[in-house]
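Only a single protein chain was left out; the remaining protein chains are all shown in position.
Each chain gets a letter, A and B, in the order it is written, and its residues are counted from 1.
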Amino acid sequence: MAILRKRLLGMTLPGLLLGVLCGMFTGMSAYTFYFAEGLSYLSNDPDACINCHIMNEQHDSWLKSPHHNVAVCNDCHVPQGFFAKYYTKAEHGYRHSKGFTLQDFHEPIRMKESSREIVQQNCLRCHQSFVSEIAGHESGNGETPDCIRCHSQAAHGPVR
Amino acid sequence: YLGQNIMERKAEARLASFKIVELSESVVDPAEWGKNFPRQYDSYKRTVDIERTKHGGSDAFQKLDDDPRWRILFKGYAFGVDYREERGHAYMLSDQDITERLHVVKQPGACLHCHSSVIPAYRKAGKEAGVPDAGGFNWPQVMAGFEKVCAMPYPEARKLVEHPVTCGDCHDPQSVALRVTRPAFIYGMRALARSDDPVPHMPSVERWRKGSRKEEYDPNKEASRQEMRSFVCGQCHVEYYFKGPEKLLTYPWHKGLKMEQAEAYYDEVKHVDWKHAQSGAGVLKAQHPEFELWSQGIHARSGVSCADCHMPYVREGAIKISDHHIRSPLLNIARACQPCHNYSEAEIKARAETIQDRTKAMMLRAEDATVDLIQALEAQRKAGVSDSALDKAFALHRKAQWRLDYVAAENSMGFHAPQESARILAEAIDFARQGQIEALKAK
Partner (left out) sequence: YLGQNIMERKAEARLASFKIVELSESVVDPAEWGKNFPRQYDSYKRTVDIERTKHGGSDAFQKLDDDPRWRILFKGYAFGVDYREERGHAYMLSDQDITERLHVVKQPGACLHCHSSVIPAYRKAGKEAGVPDAGGFNWPQVMAGFEKVCAMPYPEARKLVEHPVTCGDCHDPQSVALRVTRPAFIYGMRALARSDDPVPHMPSVERWRKGSRKEEYDPNKEASRQEMRSFVCGQCHVEYYFKGPEKLLTYPWHKGLKMEQAEAYYDEVKHVDWKHAQSGAGVLKAQHPEFELWSQGIHARSGVSCADCHMPYVREGAIKISDHHIRSPLLNIARACQPCHNYSEAEIKARAETIQDRTKAMMLRAEDATVDLIQALEAQRKAGVSDSALDKAFALHRKAQWRLDYVAAENSMGFHAPQESARILAEAIDFARQGQIEALKAK
């Protein structure tokens, strides 16, 4: 989140919108955008993600996770502030479409460091009070424990 | 352009395979199978590739030159003449033809069980032995033929086969489902199921044991798909011996899959591979116990099969296929390991090599100890000490050599079961040094 906030702070509102638009239109022709159901990225429906078969595995494992009836993909994978949300959607939309089209991404797919931070912030968003005692002391180095280190199975189920 | 690309991929996802030729038990040539399954066939052909890793790979260098202690350790046995790093499946038949081991000693047809696509030959021999034809695989014929071909002299049997391992050895020609075809494996698994060695990584065996036990355990009927993904490899990547004058290929699993259980079996049937030319002890040779050592490791216990690492899924467009380029997973870490281990490729390699380096260091220590024992025995015999006075030391040489060779002949340099390999080597060292002490004391 820290990274994202830094990135966003350096941007004006028009800059942000431009980012969103660039993501949509330079990454995909309008046709591609339509055919690959590019609007997926703007929707909240997990089925939108599996328009890309590449996401099947994560979708299936999410279905088996204790979260599948309380959190959809976007609850974890995009930040919740309005601008941050659409910025991220655009950025992912661009990068993933490019990856999908050029088939030049690393497999198995791994979250970028910035995506990990977004997820971590979302864990905290929902579980804030439960982890208040462990999540960071008022002073000291203030680092929050990495939730995913112990709970990766909570999000995508036992068998990956 | 972009849109078209996506359309292609969506289409691809639907058409995984076309039925172009009709496959049956009699179709041995992989090129025929390849017409229906071109992707698998393409990767299958790549087992001709040659590449080296730190402790493995497919460069068939001479192990006896790499570490000359093995010339001493194998003194008096065919392995002391030619013993190479193994390589891809494409070479299995030709490498057998060219090994010096075949020229210095008369070998039986039994070898072909694991070095060729042998089933049609078994069927033919079975028919000659009087078992009638029948549709499909015809197990009775295959089993009868197996016995006959094992006993043949190698050059005669060699004429019956043409291909290294091919599709039908692991797949049903109709359904392409996995199957095992090797008689020695069938017999081995029957014996294992009847033993009481716990095998938590083989749930179908544990289940069979709880049943009526009226019929023998049959992997083709009982095993899960995940188990079959290791069983097809366990057909060949196992310790074996040729039983009796019939040279019947046999896997020593009657007491269980552990190193000392095989040893106890050999002791019971009084099997000796050869009399060591320098020490005079009757010793055993271990051969590629990958299946057995993997069985003792944490991966097997976690349900990770041979195919998971050695034939990982690769995505070809929209479909995932099993990589039939079977090789060292360390040449393919992203696909072989990263689906389960979320570290960088460099880090995963470092972890595997740390395990292998430790094993190697212990192995060298065990080699030194066993060579010291051999030399102590040789010295005493030269000094005129009688064989009966050296009995205890002979027995210890047998134990030490078996343990050392068990880890050395296994091809993962300890990776398949790190702690178990270390345990085996620790025992090798202990027995070798104890043997040396017994030899020194003997008069």
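The rule we apply is simple: contacts are C-beta pairs under 8 Å (C-beta built on N, C-alpha and C of every residue); 3 or more make two chains touch, one makes a residue touch a chain.
Because the structure is predicted, anything quoted here is derived from the model rather than measured.
Chemist: Which listed residue, B:20, B:134, B:177 or B:298, touches the chain dropped from view?
Modeler: Among B:20, B:134, B:177 or B:298, only B:298 touches the chain that is not shown.
Chemist: List the subunit B residues touching the unshown chain?
Modeler: Interface residues of subunit B facing the absent chain: 200, 298, 301-302, 343, 347, 350-351, 355, 358, 361-362, 365, 369, 414, 418-420, 422-423, 425-427, 429-430, 433-434, 436-437, 440-441.
Chemist: Pick out the residues on subunit A that sit against the missing chain.
Modeler: Touching the missing chain: residues 129-134, 137-141, 143, 145-146, 149-151, 153, 158.
Operating definition for what follows: only the chains that are shown with their structure count from here on.
Chemist: If you average the Cα atoms of subunit A and of subunit B to get two centres, how far apart are those centres in Å?
Modeler: 45
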